[in-house]
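Every protein chain of the complex appears in place save one, which is left out.
Entry: subunit A
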């Protein structure tokens, strides 16, 4: 077990470095942050020289591998660099945005898992009956509805028409109350949570249906367990392993989904920040975001592997 964890950590580090190389190279090839500093209509004779000098200052005229190594050296010293656009430290820019995004994704994920487990199980138990058809229909509808459309629709209905909930931001300016903050959470968390839950629900349903036909279910019934106890004590417990895998694989997609939702609800998280800085090819910020995402994904997979051993005694890590 200990040896496995060490080996797994080692391979995660290697994967992480490969990811940084790819992200760095692609971002450096994809756009010129310096050119974005001067609007095209303000170009004049000195501009080209100014830009060349600026590039030299930033070290962007060097070969990309050299730039990468320089960047990596800075990272090891704990310096993620500064934004090219506004010169602010990247760690500071990201730091102030991480909280809201974690809050949004975390709550949406919890909501999605709850919905998927409850309704997915319900549909599985009622397979090919009315409840199953209704749940399946709604989940297919949710899968086919893009998050941005659902977001706009939710704003139109609940904010514009009904006026029940605020449509943007984390709180009303000048108001400091928990109720106000909770109200701001409702729409973005629900829209993101619902869109995440649809796919997960389908997966839970399928997994539960196959587990429900397993022989040990009949054994549990023969022991005198009620259907409910059988599902809670045996079926869910067995279905948890594949469901966990699925959730862990969803995490990168959730980050992508959050970008859209944050834009629509003017949520001051990393998603809206990414869009701002990507428009300027502000690579120090973007690479840091990429790194952070990579760490989250690697950590989630690592955690999933460790949880398997807890959830499934047949899995032993060697």
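Just so it is clear, a residue touches a chain if its C-beta (ideal position, glycine included) is under 8 Å from a C-beta of that chain, and two chains touch if they have at least 3 such contacts; residues count from 1.
In this text, contacts and distances are computed from a predicted model.
**Student:** Of the candidate names "ABC transporter ATP-binding protein", "Glutamyl-tRNA(Gln) amidotransferase subunit A", "Pyruvate ferredoxin oxidoreductase" or "PD-(D/E)XK nuclease superfamily protein", which one corresponds to the UniProt protein name of the undepicted chain?
**Tutor:** "ABC transporter ATP-binding protein"
**Student:** For the full complex, which residue in A:32, A:79, A:96 or A:312 touches the chain that was left out?
**Tutor:** Candidates A:32, A:79, A:96 or A:312; residue touching the omitted chain: A:312.
**Student:** Quick one: say which of A:7, A:56 or A:218 touches the chain that got left out.
**Tutor:** A:218
**Student:** Tell me which stretches of subunit A touch the chain missing from the display.
**Tutor:** 214-216, 218-226, 229, 233-234, 237-238, 311-314
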